[in-house]
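First, the structure itself, so that you have it in front of you.
A single protein chain has been omitted; all remaining protein chains appear in their positions.
This part shows subunit A:
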Amino acid sequence: MSKRITLDPITRIEGHLRVDVEVNGGQVSKAWSSAQMWRGIEVILKGRDPQDAWSYAQRFCGVCTTVHAISSIRSVENALNVEVPLNAQYIRNIMIAQHSVQDHIVHFYHLSALDWVDIVSALKADPKKTASIAQSISDWPGNSEKEFKAVQDKLKKFVEGGQLGIFASGYWGHPAMKLPPEVNLLAVAHYLKALDYQRKAAQAVAILGGKNPHIQNLVVGGVATAVNMDNLATLNMERIAYLKELMTETRDFVQKVYYPDLVAIGSFYRDWFRHGAGVTNYLAVPEFAEDTRNTKFALNGGIIYNGDLATFKPINDHQDQALIQGITEGVAHAWYEGADSLHPWDGETKPEYTDFQENGKYSWCKSPRFNGKAMQVGPPAQILASYAAGNPLVKKVVDATNAKLGIGLKEYHSTMGRLVARGLRAHVMADLSLTYLDKLVDNIGKGDTAYANNTEIPSGEYKGVGFHEAPRGTLSHWMVIDKKKIKNYQAVVPSTWNASPRDEHGQPGPYEASLVGNPVAMADQPLEVLRTVHSFDPCIACAVHTIDPAGKEITKVKVL
């Protein structure tokens, strides 16, 4: 007998996602991913000034503000063929990398760890043993017995006072929780500590961006962060020294806390390298522009089909015509008018809500496809593409991690593989942040103090696309400018690629495909379903409805 489970909403933080799964014999047989809120924000950009679009665009998403600003400004620069001075590229690169570090720290500890870490079990841990485990995997100075004991005492007080609050509905004691109490305590302590480091990353972004969470320093053709080593009102030596201190501290946290924790947790959940592969076609765009025309990059982009690295086709720059022409968005199963797949420059946002029809329209999310195929985007795509291209930075960390975990590249096509890829990405980003700070100082030292090519919007019609490899994957903003105003605007965001509903050919999106075959030990506590969905870092919050085959709700559980 099959059981139907509805999780709505499913993210811990942003927007509304509903996932329906049909469970047969302890595993998922069918899945539907449905975005429950229309965010047709593109519509409000029409008719506005192109140079202002980025400041609206960074409110597209509640979490990834910076990324939409970057993609949006690049779409104007691409349309008008504007060069971006090196200093501006370096400053943008530091903001992109630090934003990623912040985002990944928060995802690992605050948005996904509690799928794997049992807070209540941590109460049974021996803090001394926790300290010795922690010290055996890292020389980070914050791992003392005293530290772990203090966290455990605080946690006890909360549990005894009935103050487990929002955590009260967690799946504590679930049979799929496998960590020993000591490792649970380790993770809970770092869960609390992680907030200090995501803050340092946010501060780094704010030093350059003027403000956090919403940066203020972009202009078409560069940045408005004036660079003058000797002027106190601008980015000067003192600010740069502070930036370096902040970014060094976050790098140490990522490499000496987040990364070893991830490897430790991964080694207790080896079976999760076998679940959750789903769509193994990958798409990533190159990132970290190192020249003024977006043609030279530090990390690689490309396409991989069926999880086979031999099929790797590089995407070398942001002007790649095969990439630009290959992207379409379909609405066959989305709540928009029509059934056509359109290129984003011709894209429409005309809502037509029915209700949840599992064989008809069932999501506010469109179905992006590349050359007609569903693609997975995100850290695994970027890591695998860079690895396939022989990128030395990426190859080094991937090989070292594979040796530690006893895994190969094929294990990256999985729920735990996505978490590992994200941790590796954070590792690389933390280093790159410091690299670009050095390059910035060096370039200014050579006498280059340009930070923007001031650009007027000409009359006439222009089309542009701004690509960005964001924390959740490939992001693109598509803009059509006419008579100095925005005529059309479409954002094809990473979570749309991954949370996509079926397309006109019935091909499921990555969330849907990855859930099929997932184990579910207890239908009223579908922890395993959350693990796989959360592994994508969905950006689109949670109640679980268990529904019997006749569609009658058996139970409803709120999940954070």
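Keep in mind that, in the parts below, a residue touches a chain if its C-beta (ideal position, glycine included) is under 8 Å from a C-beta of that chain, and two chains touch if they have at least 3 such contacts; residues count from 1.
The working rule: contacts and distances are computed from a predicted model.
The complex includes a chain that is not drawn, and of the options "Methylmalonyl-CoA mutase", "Ferredoxin--NADP reductase", "succinate dehydrogenase" or "Membrane protein" the UniProt name matching it is "Membrane protein". Of the listed positions A:155, A:243, A:437 or A:530, the one in contact with the omitted chain in the full complex is A:155.
Shown as candidates are A:138, A:184 or A:198; the residue that touches the absent chain is A:198.
Interface note for the absent chain: among A:89, A:102 or A:280, the touching residue is A:102.
Taking the whole complex into account, subunit A touches the unshown chain at residues 9, 12-16, 37-41, 43-44, 56, 59-60, 62-63, 65, 102, 106, 110, 154-155, 158, 162-163, 165-168, 191-192, 195-196, 198-199, 202, 212-214, 541, 558, 560.
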